[in-house]
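Mind looking over this structure? Questions follow.
Just one protein chain is left out here, and the rest sit where they should.
Letters A, B and C mark the chains as written, and numbering starts fresh at 1 in each.
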Amino acid sequence: MNPAVLLVGLVFIPLVAALVAVILPVRFRRPVALLGALAWPLLLVPLSIAVARDQTLTLVFGGWTPPLGIGWRLDALGLVLLWVHALAGIAALPGAWHRFGPKVVAAAPFWPLWLILSTGVNAALLAADLFNLYVSLELTTLAAVALIATDDGIAALTAAMRYLLLGVLGSLMYVLGVGLVYAQTGSLAMDQADAAAIRDVALVLMLTGLMVKAAIFPLHVWLPHAYGNAPGPVAAIMSAVVGKVALVALWRIWFQTAADPPDLLADLLGLVGAVAIVYGALAAYMQPRLKMVIAWSSISQFGFLMLLLPLASQTAFQGAGFHLLAHGLAKAAMFLAAANIVTVLGSDSIRHLPGLDKRMPLEAFTLALGGVTLIGLPPSGGFTGKWMLLTAAWEQQGWFWLVLIALSGLMSAAYVFRILALTCFHPARRAVHELHARPPKITSLAALLLALLAVIIGLYPHPALELLGRGLPGGAS
Amino acid sequence: MAPWLAQALPPAVVLVSTLAALVIFVAGEAHQRLRIWVNLIAATIKLLLVVWIGLAVLAGNTFMFRFELLPGLELILHADALSILFASLSAVLWLVTTVYAIAYLERSPNRARFFGFFSLCVSATMGIAMAGNLMTLFIFYELLTLTTWPLVVHNGTPEALAAGRSYLRYTLTGGVVLLVAMAWLYGLAGNVEFTPGGFLAPLVAEHRIALSVIFAMLVAGFGIKAALIPLHGWLPKAMVAPAPVSALLHAVAVVKAGAFGIIRTVEDVYGLELVAELGMRIPLIAVAAWTIIIGSLLALREHELKRRLAYSTVSQVSYIVLGIAVGGLLATSGGMVHLVHQGLMKVTLFFCAGIYGLLLGVSRIDQLDGLGRRMPWVSTAFTIAALGMIGVPPVVGFVSKWYLASGALAADVPWVVGVLIASALLNAAYFLPLIRRLWLTEGGALAEMPIEIGALSRLALVASAVATAALTVVLGMLAAHPLSPLSWVLEIASGYAPW
Amino acid sequence: MSGEVVFVLAAAAIFGLGVHGLLTAGHIMRKLLALNLMLSAVFLLLIVVPARIDGLPDPVPQALVLTGIVIAVSTTAFALALMVRLFRRQGHAAIHPDVDPRMLGHVTGRTSAGPQEEHDRGSGSR
Partner (left out) sequence: MVTLLANGLPVLAPIVVAALLARPGRIRAAAIAAAPWLPLLLFFPLLLHRPSALSFALLELRLGADPVSAPLIVLCGVAWSLAGWFAAARVRRDRVLFWSGWLISLAGIALALLAQDVAGFYAGYSALSLASWLLIIHARSEAARRAGRVYLVLALVGEMAVFAGIVAIASEAGNAVLAELVDGTCAAPGWHWLILAGFAVKMGILPLHLWLPLAHPVAPVPASAILSGVIVKAGLLGWLRLVPPGAGGSELFGPALLALGMLTAFAGVALGLAQRRVKVVLAYSTISQMGLVLAAYAALLMAPASFEALLPWLGVLILHHGLNKAALFLACGCAPGRSVLRGVLVALPALAIAAAPLTTGMLAKTGLKAMLGEAGVGYGWTLVLSLSSTATALLLWHFWRLVRQEREYRTAHPAWVAMTVAGLILPWAWAVTHGLDLHLAGALWPAAWPLALAAALIASRRLLAPKLEIDVPAGDLVVVLEKAAAGLGAATRRIAGSGHFQIPNLYPVHVRLTRALLWLERKMTSLPVAGLLILGLGGLLWLVARLADF
């Protein structure tokens, strides 16, 4: 059997589960969704083996060839992000299970939406043509907005609305670009044969649209509030994959569709990333709320990932891809921990954090481990990614990028250690007194395991690096 | 020796205390007895392992553990004579400091956290000692930053938090500088292990300037932990940490890690000949000399006991760098042996300062009056260590100074002798008044604090201080013994000294 | 001036109007209308631009537009629902650039210590 068939499962298992869940009464939605969410990651094992053997898997539906038909392909980058998605999703499940029980009003939409989000993300990662990508991204955005809105606070709703409006603006720009590409080349495939033609307006429209979705500074404004106000598990999965899906799409278009983009543009985009790194870290350092700190940190880290564009080498790709993996795991873990903290303390204001290490040692530890990865201290996954990028910068004598990459860790350290100092070492003078019921321990453990994983992959990065080392996104080299 | 053993022992040495830390973290605050036993047993096992490896190395065995971290980037733990020197220092002092710390923190909160990080910190130090290439050294160096920070801020007071911030600012910046330097170096030279005499000589024709810049960056990066002036700012602030931490910071782990990194850089990455050829040797000597003098002057200005000790560390640790930079058999030995000697003396001083602070609430120098009579053992230990710092024979400090100074002359940099002498005089100027206050001034009306500490703990505190003080004298008196650090170091240095 | 250019210009103008509306309109409803305007412009463009010289209609853009319409409808529906929710919660249907008000707590005219110290010392007040 062709392993590419399994790709269908990645998209259709959550989709079908979502449909089933919608049909069923509310109290059955949760177990069905759980089954669905646990089922599709199982496919990743055979798929990984297949990708490791065959490099990419391609699937074309029903004999209809692109551009009219739908084609999917799975490459190393997609696989890595699928793993992040799977792991973060599974780790978020206990928290979601606990929070969205059958008696909770928001549970009714939550579980189907959760599955639809998975569907959208998986489809976006598999998309082999530009339009298909648009559809998947749109699905993802809508599901994410809806999930954010399950919080039902004014802040969350406003954030969701803003996300929706800006996201749609971004998608429309993207789809305009897609239209122009089709006009120029008559093809929607991502790996354009006539890549040189994809220039200027089309490319710029697509890039800008995707940058909005990926929250690259200064197009990031929707992100902090959206992540910061979303329910914990949602924030976790969103920070782990949703933003990154757009980023991956951006990479693919950059390296694949517009195979030979001008260096000047690359440098400009790298510069934008550089500003994002600094600005995001600075803002994260000044946030008064834990979740906002973590959210802003994402903006900084996404900027970091933009550095792939100017560096544009195999090593840089390995580094950026690996950073994607490590950051996804760490960030999801931190959001999950933050979610538990909000549950117990009733707030995630950093003023309430002192003494946390005694009340919630597992969460504190998770934050610490995740923070270590964000900073990129060895030996963590963050370090591996950083080191590969550094090497890439060295190989190209890109001194500016080299110094920037090195300094980025320092800037992350500022906000991470601020949080750690407050959580663990501050005399608990102003800590809240009334504590809410503690979520089950498995939620804490799940977050911790995820954070541990983010560190451990730094010790054994070979499989991922091996996969990522076979060529730039989409097989270009 | 069985091959698997030769591979397993170096990581085992590192992991022993990691394991201890895990047990301590998991057991939590309540299990005090378990924690004490785990601490002591792990420290003992580690010491035995180090001794085992040391004897095996002496017998000509090689230890090597390789693990490919990234393609072309290996984590290498090995054991050469220099590793053993540093490792045994850490192992011995860890044991003593653990005993001391258990007693010191008998009643204080957050002990599980403290001892957990304490053990992790020693793990990292062992990793630094055993590191077989620059990357491994760097990894453990960063881990050390990470694991010592919780110890620095342990008290949680605003001062402690500020000190922690300052510490991080300095050390993480140092880490960044190192990272850049290493990326550059790896790009130039590829993945190369430490080689006595360095491995960069073939590159010098082509990359002269790059190598110089990298060297400066490496020294700066390590120099931050080694507290080379003006990169020393974090060290005096870190004094707010509990005394065992200060002892650990100053004697075993942090500043020593920096100095050790510089040793490795100079001897095993570049080789002193190359350093001299790049024109970096004299500047390095100058930086060390400058640090020695200015550190002492700054110490003279302090009226807080621990801060004065901190500046003294700034000054003393640079002896190591000085010896390495001067080079030659004598000076190299002097520098390397000071790694051990300074550790022993400084750990004693901090132990004593901690005891004064804990039992009597003494923190300022003018409160030391008459303490000699009240705490004769502790004060004797303090006096011995302080005299050693000045370089009075037969305490170990003398041995270091002897080799450093004669080495400087042998290597034809006679002005270094002037620096050493000035430093000795300054040391005398800031240590002798303390000794005079301890013994010769009548005590003020300092009330004894309500001592909330058991007799056994008190004994442990005093015993650790006395033990290390005794060690400083014994090692000084038996410096020529074949098993002394000095003989060990002479052996190492004979492999390095290019002139 | 060929017919295509007219269409393209028209689509650009409509898109521009839509963007303007989306960004500047106060009421969310207006924003959503503007959004739909933009969608129309996009569809227009998708149909026109790839038109082949030979005049035969290309089926692909039409399929795309069909899909796009589905998405547009669902997006609009969802956005409306969200608007209703927001209206119920806050009493009016507009979105405000609300930076977290707690952030203001940092910037009370303190002279001796940084914001972080303020947190550390436990004396912070708004």
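Assume a contact is a pair of C-beta atoms (placed from the backbone, for glycine too) under 8 Å apart; a residue touches a chain by one contact, two chains touch by 3 or more.
Computed from a predicted model, the values in this text were never measured in an experiment.
Engineer: Quick one: which shown chains sit in contact with the chain that's not drawn?
Structural biologist: Across all of the complex, the chain we cannot see touches A, B, C.
Engineer: Out of B:190, B:361 or B:482, which is the one that touches the chain we can't see?
Structural biologist: Within the whole complex, the residue contacting the unshown chain is B:482.
Engineer: Tell me which residue among A:22, A:106, A:155 or A:221 touches the hidden chain in the full complex.
Structural biologist: Per the contact definition at the top, the residue touching the missing chain is A:221.
Engineer: Tell me which of A:44, A:86 or A:169 is the one touching the absent chain.
Structural biologist: The one listed residue touching the chain not shown is A:169.
Engineer: Thinking of the whole complex, not just what is shown, which of A:21, A:70 or A:211 touches the missing chain?
Structural biologist: A:211
Engineer: Considering the entire assembly, which residues of subunit B contact the chain that has been omitted?
Structural biologist: So the residues of subunit B touching the missing chain come out as 330, 376, 380, 387, 391-394, 398-399, 401-402, 405-410, 417-418, 421, 424-425, 428, 432, 436, 439-440, 476-482.
Engineer: Applying the definition given at the start, please give the residues of subunit C touching the unseen chain.
Structural biologist: 19, 22-24, 31, 95, 97-99, 103-104, 106-107, 109-115
Engineer: Can you list, in ascending order, the subunit A residues touching the missing chain?
Structural biologist: 162, 165-166, 169-170, 173, 199-201, 203-205, 207-208, 211-212, 218-219, 221-222, 225, 261-265, 268-269, 272, 282-283, 286
What we mean here is this: only the chains that are shown with their structure count from here on.
Engineer: Between subunit B and subunit C, what's the gap in Å when you average each chain's C-alpha atoms?
Structural biologist: Subunit B and subunit C have C-alpha centres separated by 59 Å.
Engineer: Need the CA-centroid distance for the pair subunit A / subunit C, whole Å please.
Structural biologist: Subunit A and subunit C have C-alpha centres separated by 22 Å.
Engineer: When you check subunit A against every other chain, which residues touch at least two of them?
Structural biologist: 426
Engineer: At least two partner chains per residue is the criterion; list those residues in subunit C.
Structural biologist: Residues 120 of subunit C touch two or more partner chains.
Engineer: Which subunit C residues qualify as touching subunit A in the complex?
Structural biologist: Going through subunit C, the ones touching subunit A are 15, 19, 22, 28, 31, 35, 38-39, 42, 45-46, 49-50, 59-61, 63-64, 67-68, 71, 74-75, 78-79, 82-83, 85-86, 89-90, 95-96, 98, 100, 102-103, 105-106, 115-116, 119-120, 122, 124.
Engineer: With touch defined as at the start, can you tell me which subunit B residues reach subunit A in the complex?
Structural biologist: 28-29, 68-71, 73, 75, 113, 138-139, 142-143, 145-146, 149-150, 153-154, 156-157, 160-161, 164-165, 168, 172-173, 175-177, 179-180, 183-184, 186-187
Engineer: Over in the complex, which subunit A residues touch subunit C? Could you list them?
Structural biologist: 67-68, 131, 135, 138, 142, 145-146, 149, 152-155, 157-158, 160-162, 164-165, 168-169, 172, 175-176, 178-180, 182-183, 186, 188, 225, 228, 286-289, 292, 349-351, 418, 422, 426, 429-430
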